[in-house]
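Note that one protein chain of the assembly has been removed; the remaining protein chains are unaltered in position.
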Amino acid sequence: MSDSKPEEGTQLEQGTSLWIDALRRLRKNYAAMAGAAVVLFMGFIAIGYEVLSASVTHFTLDEQHPFVAPKPPGARSVPIVHYDLMSTTGEWAFEKVDANGDGVITDREVQQAYWRQEFRTLDEDSDGSLSYGEYVRAPLSLPPPSEFSTDCNKWAMVRVSLAPIENQDIFLCDAGDDGRISFEEAGKLVEVITIGEARSVMALKDANEDGELTPQEYGGFPAPRVNLIGTDQLGRDLLTRLIYGARISLAVGLIATLVSFLIGVTWGATAGFVGGKVDNLMMRIVDIMYGLPFMFLVILLISVFQTRSLFLLFMALGAIQWLTMARIVRGQVISLKKQEFVEAARCIGTPSAAIIFRHLIPNALGPIIVYSTLTVPAVMLEEAFLSFLGLGVQAPLTSWGALASEGRQNMEAAPWMIIAPGLALAVTLLSMNFLGDGLRDALDPQLRKD
Amino acid sequence: MSEQQEPLLEVRGLKMHFPIYKGALIRKEVARVKAVDGLNFKIHRGETLGLVGESGCGKSTTGRTLLQLYTPTAGEVIFDGMDLVKLDPRALHAQRRNLQMIFQDPYASLNPRMTVGDIIGEPLRVHKLASGVEANRRVQELMEIVGLDPRFVRRYPHEFSGGQRQRIGIARALASRPSFIVCDEPISALDVSIQAQIMNLLEDLQQEFGLTYLFIAHDLAAVRHISDRIAVMYLGHMVELATGERMYEAPMHPYTQALISAVPIPDPEIEATRQRIVLQGDVPSPINPPSGCVFHTRCPFAWDRCKKEMPDFHEAEPGHFVACHLIDEPARQPDAYKKIAAGSVSGENQGDATSASVSAREEE
Partner (left out) sequence: MSESSEPLLEIKNLKTHFKTDEGVVRAVDGVSYSVRPGECVGVVGESGSGKSVTQITVLGLIPQPPGIIAGGEILFKGQDLLKLKPREMRKIRGNRISMIWQDPMTSLNPFLKISRQLTEPLMTHQGMGKEEAREKAVEMLTKVGIPAARERFDQYPHQFSGGMRQRVMIAMALLCQPELLIADEPTTALDVTIQAQILELIKDLREDFGTSVIMITHDLGVVAGMADRIIVMYAGRVMEEAPSNALFHKPSHPYTVGLLRSVPRLDKGRAARLIPIPGLPPNVAKPLPGCPFAARCNWAQPKCNEAFPEPVDFGDGHRSYCWRAEEVRAADLGTHADPGHIDAIEAKVKAGESIELQGEVG
């Protein structure tokens, strides 16, 4: 930009703009910087859903791996979309999988092979049976519901749906006479794949679709993958859903804020700049809308239209938020309009458009940015609230609010289902608020008086 | 000396009323702030006219109305033969480059998001006087003229001190080569040691570029220092206008007399012997100004006529305008008033200021 040289080529002193100055102050605010880091991280996660789904979690948003109950963190499932084939040697050699030796692999044999693999994984010391310690460490453990008795008969009635627990007596109910659990006795402990899933796995290779794999067709099966933070009641990987939920939640937050930003800034700036009767009328409209119970309207709207489209959700949430934005912008514009530098611009003869864009907007931007950063978490919370009521995004799409809502229904049996989205929501909202507060402190013109 | 020259600016019957509205949905005008209520005066080419008065007297409004920052309620502002009030927006825009303003608050009068170069260069861009390299060169030249280091052209206002900022404001006002500048309290927000720098700068610039100033301030000493002629305003009206010397030596309006006596002089000897005319009460509200002469509620010499009849702003002696009934009723003039108005109180020798002032204000 050095299009002119002062005499003797002296260096032009580069000034520090208020934006850079604010950034410098923001950098000093550790809470805000941590908040910014978290928000950025969440943003990357939301953008990177496809990549993360393919290479980190290996599950997709809506692939189901049914089990008797939601799988807890650490349990395994067999991915069907993003999978790596296992080798075809050792335990997974054709002959080993073809347990009855008839020369073809059937779905039942596939299922058994996966179960045996799971058993081998659980059998840490490879002695062919599970000790109490190995039993307890199996990723299916659940806290014992208080009503369960240690009477093996009573226990047997419910144990089909339950995994091992830290109780020696219950372990002994499952175990054989030798006090250890063999593969045959392991039951639900090893059921990583249903027969239906086994058929799907086979179908990946079954070129002639006859329900059997010949040695020629066989080329290894997908490796089981860990559900890092468990699954929901349909066996969908929670981490994958959480990542996708980040996308929807953040998008709702951002787009609704953008909607409120556009309406609010236009409305407020017009009212503030034009003033007089127009201002009076516009702000009365805002007052009236403030008076309406907006959340009810949104709920009504969504219920009536029954579409539950994301677009409607964005619009509805944005429409609630713009009122405050309009008031803030109007206040800013009115106070700036009276500033001497705007008067100076008018005195120079600067046209109105230039006054708005060069003088008013850059100076009003600070509080607007701050309010926007604080609007994003507010909108996200509202979206969560709507989803919680079942009025938010529709399955198979999901958001943190929707996930939390599902989690609420299984809170006792599967606490991870509400803890994970709840934590994600809380951490993100907190971070955004930290960031917003930091921005407010950094941009506050009061601090920059001298 | 300046009386003979043709006026650069002439103000006739200027009124600026601000309506006050009430009501939530239907706005009704309930009252009017009569900030400026009928001014008549001329500003000569190349002179500095000082405009003094207390807060709320309408002096700042006058300056802004002259520059058409407000649309006057009534009256004419004739600049260079054109009535600015009647000009269409295009013509007025063209004239703006000739009429500029320097503001009071060096912090509020510069856009904090713009660089100094952009601020000073704005008039050049708006009036298409220069662009690109030429504009940059001109901006740096202006910075040098007002005593700023041109290397700081890319800095932002917050990186400068109050006095330096005021210099930026002055450079901006000079950029379009105006002939008339309204200085609205340009020094009152500055530190004492900086005020003198800015006043000297304004004087130098006037010399160099042949500027005409309207210098608005509440500080009579500063106005007296910089102005050829001084006008005193009270509650939207001009009560007196005269040359600086006449105004100081022989003020004819009781308000001016009180104002001059109230200004402290930084010399204990003089202060010890000065007699103050201490006015009673406060300035009335401009929403509901007193009837007749607006000053009658505080005037020590007021009588019935002052309450009923508004005095004319007329030329009591050549070049000395005043609005007071006492002028045409000499019989009513109290001795105290006569002495001051006749100029016998201030010393004869204006050059020897000290001795003049020591003897000043023996009487009330």
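A few points about this structure:
Letters are used for the chains, namely A and B, taken in the order the chains are written, and counting of residues starts over at 1 for each.
Here is the rule we go by: a contact is a pair of C-beta atoms (placed from the backbone, for glycine too) under 8 Å apart; a residue touches a chain by one contact, two chains touch by 3 or more.
The model shown is predicted, which means the values in this text are computed figures rather than measured ones.
Shown chains touched by the hidden one, complex as a whole: B. Among B:Ile20, B:Val263, B:Ile287 or B:Ala342, the one in contact with the hidden chain is B:Val263. Within the whole complex, the absent chain has one touching residue among B:Ala91, B:Val133 or B:Ala196, and that is B:Ala196. The chain not displayed touches chain B at residues 54-55, 161, 163-164, 191-197, 199-200, 203, 218-222, 224-228, 244-245, 248, 258-272, 274, 276, 278-279, 282-283, 350-351, 353-354, 356-357, 360.
In this text, only the chains that are shown with their structure count from here on.
If you average the Cα atoms of chain A and of chain B, the two centres end up 65 Å apart.
Looking at the complex, you find that chain B touches chain A at residues 24-25, 27, 64, 67, 69, 93, 96-97, 99-101, 103-105, 107-116, 122-123, 126-127, 132-133, 136-137, 140, 149-156, 158-159, 169, 172, 176. Touching chain B in their complex are the following residues of chain A: 3-4, 6, 10-19, 21, 277, 280, 284, 339-341, 343-351, 354, 358-359, 362-363, 445, 448-449.
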